[in-house]
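Inspection log for the structure reproduced underneath, given as structure tokens.
Shown here: the complex without one of its protein chains, the others still in place.
After this line comes subunit A, so read on.
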Amino acid sequence: MSPIVRMILGRLALGLLSLVLVSLVIFMAVELLPGDIAQEVLGQSATPETVAAFRAELGLDQAAPIRYVHWLGGVLTGDLGNSLATGRDIGSMIVDRFGKTLFLAGYAAAISVPLAVTLGILAALYRNSIFDRIVNVATLSSISFPEYFVAYILILLLSINTPVFPSIADFGRDPSLGDMLYRTFLPAMTLVLVVTAHMMRMTRASIINLMAQPYIEMARLKGVGPARVILRHALPNALAPIINVVALNLAYLITGVVIVEVVFVYPGLGQLMVDSVAKRDITVVQGCCLVFAGIYILLNLLADVLSIATNPQLLHRK
């Protein structure tokens, strides 16, 4: 077995183990939520007997460890259980919402990743110039504002003062791609503004870090021009840290969208989770958390693998 395959399998196993640990943490955290669904659904006037009967029906009367094992067993066989509030299958609920979240994250990533890497390379090429400073100040300010603030500013500017884009990102059944892109433009822009700075600054720093290397001086002494020095001699060696920060931000785009989805009333997974917390629909909350955790672990694994695949010293043994 090649060392790379062995490494990937090893990391996957570790990832699964972390996921099990995370499921335990999620379960315990959700247990700590005050109140439960029986009280929430039946209201203030319910008698203790009806509440207890309702709990027994949902299986909530069992001890927490038994419920955890039961839940984990279901998860491992691909069954996330049913919603306590509606009785629907959580798996299918999540698949629908998750698709929407992925669409929004993909939209934002398709803009922000090329933008950030290009700006980072240009800032490194023209470092300490006016251009470099403007890019740095602009990206830094965008990252310094909380995302709901950025979101409301965009709504104010682009859908209230000059009504170009809708402030509610919901679309009906079977919209066209253009319509979807149009309706989710503002939430996507909000995410772009929030994640671009981090990736751009890491790209710039990783490249500049390498500029003092002897092989960069060697390239210059071979008569290589500044753009080629950066693209061909510095960038390939800076890929590992760039890939890692991109993966981190992609994970954030998927798991960190909760606030943006709420602001724009976008029916993604984050929105589902927030609603479920309000309803104390804990099985749904657990399912959402687990999906988010899985995405985080998977993207970080992908970053590790790519870092190795782009490093000849690890790829080609002596």
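Worth a mention:
The working rule: a contact is a pair of C-beta atoms (placed from the backbone, for glycine too) under 8 Å apart; a residue touches a chain by one contact, two chains touch by 3 or more; residues count from 1.
One rule holds for everything that comes next: contacts and distances are computed from a predicted model.
Look at the chain that isn't drawn here: its UniProt entry, checked against "Glycolate oxidase subunit GlcE", "Sel1 repeat-containing protein", "2-oxoglutarate ferredoxin oxidoreductase subunit alpha" or "Glutathione import ATP-binding protein GsiA", names it "Glutathione import ATP-binding protein GsiA". For the options A:Ala46, A:Val75 or A:Val224, the residue in contact with the chain missing from this view is A:Val224.
By the touch rule set out above, subunit A reaches the unshown chain at residues 212-215, 217-225, 228, 232-233, 236-237, 312-313, 316-318.
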